[in-house]
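Only a single protein chain was left out; the remaining protein chains are all shown in position.
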Amino acid sequence: MAHAATAARPPERGLDVYTQKVGMWVFLCSEVMFFAGLIGSYVVLRFGASSSWAEPNEVLNVTVTAINTFILICSSVTMVKAFAAAEAGDQKGIKTYLLATTALGALFLGVQVYEYYELIFHQSWAGSHGFTPQAGLYGATFFTMTGFHGFHVLLGVICLGWATIRAYQGHWGADNTHGLEVLGLYWHFVDLVWIILFTIVYLI
Amino acid sequence: MRSYRWHKSVALVAAGMVAACGGGGDGGGGSDTAGGAAPEAAVQIDPATVGTISGMVNFAGEAPAMTPVDMSGEPDCAAGYGGDGPMSNTVLASGGGLANVFVYLSEGVSGGPAASGSVPLNQENCRYEPHVFGVQSGQDIAITNSDNFLHNINASPTENRGFNISQPRAGITSTQSFSVAEVMVPIRCDVHGWMNAYVGVVDHPYFAASDATGNFSIGNVPAGTYTVTAWHEEYGTMTTSVTVTAQSTAEIAFDYSADMAGAEVPMNEPLVLHHESDGIHRVSLNGAAGR
Amino acid sequence: MDWALPPNYSTFGVQIDQLFWIIFVITGIAFVLVEAGLILFIVKYRSRTGHKAYYTHGSNKLEIIWTVVPALVFVVLGVYSAGLWADIKNPSNMPEGAIEFEVRAKQFEWNIVYPGPDEILGTGDDFEVLNQFHFPAGEPVIVYLEAEDVIHSFFIPELRVKQDAVPGMRIPVWFDATQTGEFEIACAELCGLGHYRMEAAVTVHERADFDAWQASRALAQ
Partner (left out) sequence: MATIVAEAPGQATGHAEHEQSFLRKYIFSSDHKIIAIQFLFLTLFFLAVGGLLAMMMRYQIAWPDQPIPGGGILPESMVASGYILPEFYNALVTMHGSIMVFLAIMPMLVGVYANYLIPLQLGTHDMAFPRLNMYSFWLMVPAGIITLASFWVIGGAAGAGWTLYAPLSARPDLTGVELGQVMWLVALIFIGLSSILGSVNYITTTINMRAPGMTWFRMPLTIWALFITAILALLAMPVLSAAGIMLLFDQTLGTSFFLPEGGGQPLLWQHLFWFFGHPEVYILILPAMGFVSEILATGSRKPVFGYKAMVWAIVAIAFLGFIVWGHHMFMSGMNPTLGLSFTVSTLLIAVPSAIKTFNWMGTMWRGNLKLHTPMLFAISFVALFAIGGLSGVFMAATPVDIYIHDTYFIVAHLHYVLFGGSLFALFGAIYYWFPKMFGRMMSEKWGKVHFWTTFVLYNLVFFPMHGLGMVGMMRRIYDSTGYAHLEGIQDTNQLITVAAFGLYLTGFIFAFNFFWSIFKGKKASRNPWDATTLEWQTPSPPKHGNWDEVPVVYHGPHEYSHPDVLDKDWLAQNERPDVVSPAAGSH
């Protein structure tokens, strides 16, 4: 395919989008369905049954999570910046912004771990001490959804870390932006999912 | 409780894998009995150092009338009886004695000779025989079906790994065992709602169940002072203390009475030797109702 | 084994059987057309030397025909089934003044709760009987299905009745036996070890006999 790519490409050969980008879009479609499954179940379980849910600020610390949400949004911005820097061939920018994105992602995870710790050991709900996945459907859905989002963030952070290392090896540049763009797509998706989760799990 | 089962389960993945790769082997039935049921263990006892506890479970007052079990919904079972079904056997009191009482040394014992052989549990005419019995931890229970139709045997312990197996016809025998002490473990048949039994799992050989007239006897007990506990599915538990001297028989008695009906009946209690048994009071999440 | 539905004892069973045979005929025709066509083609058009196949990419006329014809057939079937389905299953179409029972399914028992002589569920004279379902013929019966442990399915072939019993739900089922008889309730949803023998006796009485039976049982409790 190396030479296939260089061969004259009549329009009917496909989209004028490079393959990895198409692949990522396709992959994200299935990710959408995965979270749709979880969120759909959440909606059915919460509003379809007579099970008990706490008021927004009763159990979950919305303030901390709001800050955390802001952190994640910032990381999307820096990701965009990193890609822009790559297109501009600005090596310094690539390094700085990738590092920032990785750091912000890691920070988000750190805060989430702290949040879990607080909930499990210092929070109490429905009489039972400690808000755990066993704490009724409320706890189960909360930890399942935020947990799987956190898992996706973790994967993202690992890839970002890897991309950062490559950056310091001068891997990225104006002639090599695809990797960053594809990674960026994933990162923005994870960000978007979080905004939805934050809304339905914490605010509603 | 299910998460507990889960922890136990993890260890078994490996076993399962190995067995699978080995193209088979016996992963099932829990027939991997730890009991180390060495027959000679029973022989090593020096008669000069042991005595016997023998006694009687008395029952005062009017024993409740035993209602016949309605088996009309289970023609298979009804066929085993002429006309009326059998009598319910929860309270079997006759001649002033109370049957189906599990009696065991609850304190003062430190282990004892390992079990030898297996304890039979028979299903005949839609009844468990025996209804109340004891085993040593790790000792085999040989479960047999004498009815030529389906019974399932659903044991719901909390300290041990439970099992739920079935025997679709007569002549099938399966072996199960419980690895740690637990008094009592309920056993039921989901096909025939009324079929139930209770097994006391104890990690020493000093236990017995009272017979139809309320008598029981525990042999080969090393000389010493013990706390003896009696358990009945309707009237709850009683304890008494006894001192056993070598080559003699210590007599004890438990006095149950009709007005104890509805007493709190402890279930699935782990037996911790040398320990205030009331120090551990756990409410069982188990039993027929599920979790 | 004779290829037939078991004798039908219920009012709406008649329509169900009719619909079954209607579909049987329609699909039977399609079946014969397809299979006969295939055999004919295999014989008629099998490879012969020097013969060349007829070159065509298809015919829109034909495409339209064999799109529209099945579609029409299915629409008609759909409308017919929809009506009958609503009559049988829709809670709003439950018959008035039916005698009500409660059936509690558990591994591996059908526990039937009888309304007692006063014919009202939830009153003192209710009583429960294991694996024996008695009810009168010639009048509508409503059964409230509940399950204690897992999903079971309440199936009486002769009455053309089937409904899953789901833990946490109370599902009404109605039927109207046209005559007396003795059948079985079978469990149609895998429910564990004893699924295959989770059966209960069904006895459809004349009204008088049913009252007598219920009175005698009520006393026994």
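Going by the order they are written in, the chains are A, B and C; count residues from 1 in each one.
What we mean here is this: a residue touches a chain if its C-beta (ideal position, glycine included) is under 8 Å from a C-beta of that chain, and two chains touch if they have at least 3 such contacts.
Given the structure is predicted, the values throughout are model-derived calculations rather than measurements.
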Neighbouring shown chains of the undisplayed chain, as defined at the top: A, B, C
Candidate in contact with the missing chain, chosen from C:16, C:113 or C:177: C:16
Contact footprint on chain C, counting only the chain that is left out: 1-6, 12, 15-16, 19-20, 23-24, 26-27, 30-31, 34-35, 37-38, 41-42, 45-48, 51-59, 62-63, 66-67, 70-71, 74-75, 77-78, 80-82, 84-86, 88-91, 107, 149-151, 153, 155, 157-158, 160-169, 171, 183-184, 186-197, 199
Residues of chain A (touch criterion as defined above) contacting the omitted chain: 1-5, 7-10, 12-15, 17, 19-20, 22-24, 26-27, 29-31, 33-38, 40-41, 44-45, 48-52, 133-134, 136-137, 139-141, 144, 148, 155-156, 158-159, 162-163, 178-179, 182-183, 186
Chain B residues touching the omitted chain (full complex): 2-3, 5-6, 9, 12-13, 15-17, 19-21, 24-31, 150, 152, 154, 156, 161-169, 171-175, 290-291
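Simple rule for what comes next: only the chains that are shown with their structure count from here on.
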Chain-level touch network, classified as line, ring, star, complete or other: other
Cα-centroid distance, chain A relative to chain B, in whole angstrom: 55
Mean-CA-position distance for chain C and chain A (Å): 49
Where chain B and chain C are represented by their mean Cα positions, the distance between them in whole Å: 45
Multi-partner residues of chain A (each touching 2 or more other chains): none
Touching residues (chain side chain B, partner chain C) in the complex: 70, 72-74, 149-150, 152, 164-166, 190-191, 193, 290
List of chain C residues in touch with chain B within their complex: 106-109, 129-132, 149, 192-194, 197, 200-201
